[in-house]
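Every protein chain but one is kept in place in this view of the complex.
And now, chain A:
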Amino acid sequence: MKSKLLATAGVVALSAAALTGCSTASGGDSAKADCTNEIVNPDATQVSVWAWYPAFEEVVDLFNESHDDVQICWTNAGQGNDEYTKFSTAIEAGSGAPDVIMLESEVLSSFSIRKALVDLTEYGAADVQDDYTAGAWKDVSSGDAVYAIPVDGGPMGMLYRKDILDQYGIAAPTTWDEFKAAAEALKAAGAPGVLADFPTNGRAYNQALFAQAGSVPFVYDNANPTEIGIDVNDEGSKQVLSYWNELVQDGLVATDDAFTADYNTKLVDGSYAIYVAAAWGPGYLSGLADADSDAEWVAAPVPQWDAANPVQINWGGSTFAVTSQAKDKEAAATVAKEVFGTEEAWKIGIEQGALFPLWKPILESDYFRDLEYPFFGGQQINKDVFLAAAAGYEGFTFSPFQNYAYDQLTEQLYAMVQGEKSSDQALDDLQASLEQYAGEQGFTLQ
């Protein structure tokens, strides 16, 4: 009788143990489960890293071979939002995040407000501050705090198909007025494609276009985290959007969603003659399939509103941050500071990953300035375009709910290109929805 009862209890306990044992084992160690790379020094402290840079494995190997005390355990946890979703869940769960994480500068505030990132001022951020431009450093700091170490940037330029523009006798535009004239000329000539695309889901790209006309959408400082200033319907943004809306309604540009398979093909098959791009754009283009074999790409500065006072803009750019779940924050900070802190690492990043470095020793080197890009027929695109664009960048402030803000922007732009509302109305509605959201989230509007 008793033994049977005990047996019963045993079965229950066993099945319960099996279940709970199972779930803790897979949950707790997932961030460190397996490294994609090989660990060179197994005795050293291991720092888990999430990143999606192309050719990053070689950079990791380089770091591990040159460090005896710290080793990187790298995982590619997805690109952009895929990674952020995992990170966000890990923050909520309280475990499962890596020690060091690659984040685009635009989402830093979204994670620092959730206290998910470590302020690196205590871990020697000041030591490397001089290695970066003031604009790049502003992107990773909020008030006195520094939440990440900059890695690569996205100064913008204009990549165009010289063969297509030549065929129709159109000069590469240097201002937005010329850009419009070129679009009209291309359409009038009966070209099969259009001049460019205006993706309603461009997110940071759309924002960069607004910024060129002086848009400062958010005022936010982590030192005062419950206050935010929102101004997305300023005159500059309205002027830019009404310009693009005219092009869209006249059928002078396409409105295909960006980063879809269709869009990728159209970028390289001549459907768009111009790709207004960031410095990582050439790498993106050369990785696409189905390209025209006789395409002749040239990089040029981004078109300007006022040619006499050029304004440089930035699209994207990423950083390494240390998460507050990191066990050894000192070691994690070392990784964040040093992984892209050598010329060898950057040569891999530039030549194989097509990254645009923010680390000054390589950014200002002759090597980088004079580098010839085979994709552009040997053009020195850094010297011609991107170095000047990067030098003019002064940094940008994003909101702590940037993902929501971008989703709303996409919704409003889509309604506009569908002809449901005017460009001014779209931005006014965007302003209203963001103000309401900020209020719901407990922010005081400045």
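The rule we apply is simple: a contact is a pair of C-beta atoms (placed from the backbone, for glycine too) under 8 Å apart; a residue touches a chain by one contact, two chains touch by 3 or more; residues count from 1.
The rule we apply is simple: contacts and distances are computed from a predicted model.
Asks: Which one, "Cytochrome C oxidase subunit IV family protein", "Succinate dehydrogenase", "MoxR family ATPase" or "ABC transporter permease subunit", is the UniProt name for the chain you do not see?
Replies: "ABC transporter permease subunit"
Asks: Looking at the full complex, which residue from A:46, A:64, A:142 or A:200 touches the chain that isn't shown here?
Replies: A:200
Asks: Would you indicate which residue among A:261, A:307 or A:391 is in contact with the undisplayed chain?
Replies: Residue touching the chain left out of view: A:261.
Asks: For the chain that's not shown, point to the residue among A:66, A:89 or A:446 touching it.
Replies: A:89
Asks: Please identify, in ascending order, the residues of chain A that touch the omitted chain?
Replies: The list for chain A reads 4, 8, 11-12, 15-16, 19-20, 81, 85, 88-89, 91-92, 110, 113-114, 200-201, 225-226, 257, 260-262, 265-266, 400-401, 403-404, 407, 410-411, 413-414, 417-418, 440-443.
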